[in-house]
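Not every chain of the complex is shown here; the ones you see sit where they belong.
The letters A and B name the chains in turn, as written, and every chain counts its residues from 1.
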Amino acid sequence: MRTRIQEFLREDIGSGDVTSNLVIPEDVMARGRIVCKQDCILAGAEEASVVFKELGAKVTKVREDGKPAKKGDVVLEVVGAARSILAGERLALNFVMRMSGIATLTRELTDRVHKINPDARVAATRKTTPGFREFEKRAVLLGGGDPHRAGLFDAVLIKDNHIRIAGGVEEALRRARKGSFTKKIEIEAETPEDAKAAVKAGADIVMLDNFGPEEASELSKELKRLRPEILIEVSGGIKPENIERYAAGADIISLGALTHSVRSIDFSMELERA
Amino acid sequence: MRTRIQEFLREDIGSGDVTSNLVIPEDVMARGRIVCKQDCILAGAEEASVVFKELGAKVTKVREDGKPAKKGDVVLEVVGAARSILAGERLALNFVMRMSGIATLTRELTDRVHKINPDARVAATRKTTPGFREFEKRAVLLGGGDPHRAGLFDAVLIKDNHIRIAGGVEEALRRARKGSFTKKIEIEAETPEDAKAAVKAGADIVMLDNFGPEEASELSKELKRLRPEILIEVSGGIKPENIERYAAGADIISLGALTHSVRSIDFSMELERA
């Protein structure tokens, strides 16, 4: 994580913080507080801490990532050279604002789903901001969701384009099963026939793509009769508005909106001489 | 840009695309089309092209960044090894979805502001996703907005925390003016008194922070009387809902929401054997 945070600092600081270098004397010490401006599930406070430590300041975490924070709460305190705190302020806030936005939405959806089906998982996708995926997935986790694949490398997921080129569900699964025994195999199904074929051909997980909630629920039951251990993921067209309707009939509900269309939570930094 | 895109590909591909390596034979060639699913201002097609070129595929841009695209439009075509196109698909879509989201919102707000004040600029802030700023700023530009500072390095912006530590607006500006003659000096003002002091002390730009629209407009006129070349930026509490009320009285209207709380535009990739 430190390497990434060093890169992010370089992005913002570049050839130097011209404002602080001029306006703030080198030896002024300061104390800063990151204050929450909206109720939320906190995430990114750990990353914010690393930002300030990397710049040589001392950090006290007041609130814990993954727990609720209320408007007005101080979530983190930092003491150090005023120039260092000012150089890290924006990056630290950008972490907390975005990651808390994701964690808060995830928690809200997870709570709603769990009222109906306590065993279902709300999962993210690979629709993340390029270069920032590890932090967005961590925020999903802190919000109680499932991060799903970290990338193309850690599980087999056979999608419509793969199936079309491979020449069908069975053939695609036949090939995939030659892969390493250490990886799970998931396959996307766009029709009930494909879904059943997938279960029979040995998939570990079937993703029902763009099915309506009732249709998905019915099909799910049928597939579990074919093989009880099969996992059913529903995806496509699922939004905060309709997620509860999918809750009963699925093991996993995945939606891109967890990471690609989130509103940041507002936080600010208050600084004073120390 | 290529270096960044290589990093982003590594983030997704990591130790290898286990699905395609198993399911898609190495020598299968394919043709892919990125299709727009919602009316928008297109952005990120250039980045998507570089993604596929980096993977050895050939790209034809059908629609141009910065121009409108309609639901159903093909915006980009790519021909190459099926494995390469599949390896780049998600990253290419992530670029187009996010950047078009930003460009579309920027264009909408800019259009609304320009109806009232054709000379006003809608500007972004540094509230960007860590590591992805250059692309978010480019999307703002494509949407007709102003990117504002690229980072801490390319302009002086004295904010409340700087002023408090420096001991006031005049002292902060006095110090800043010792800096390089090549940089503009902007200062944040939270009261009309501070704003006037800033104009008198030689600021190039005054940012009126958290003023109401009428108050900002009145003050702006007064400041321009003091020095006609002064630029007035309004910021804080400005949202898509109230932006038009700020349009008349400001040279620049900046809002974090352009980059920190944007909804992605939906795009998908259609693939077939070539």
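We take it that contacts are C-beta pairs under 8 Å (C-beta built on N, C-alpha and C of every residue); 3 or more make two chains touch, one makes a residue touch a chain.
In this text the structure is predicted, and so the values were computed from the model without any measurement.
All together, the complex described by this structure holds 6 copies of its single chain type, of which 2 are visible.
The rule is simple: only the chains that are shown with their structure count from here on.
Centroids built from CA atoms put chain B at 22 Å from chain A. Interface of chain B with chain A (complex): residues 4, 7-8, 11-24, 28, 30, 82, 86-87, 89-91, 93-95, 97-98, 101, 126-133, 135, 150-159, 161-162, 164-166, 172, 175-176, 178-180, 183, 256, 260-264, 269-273.
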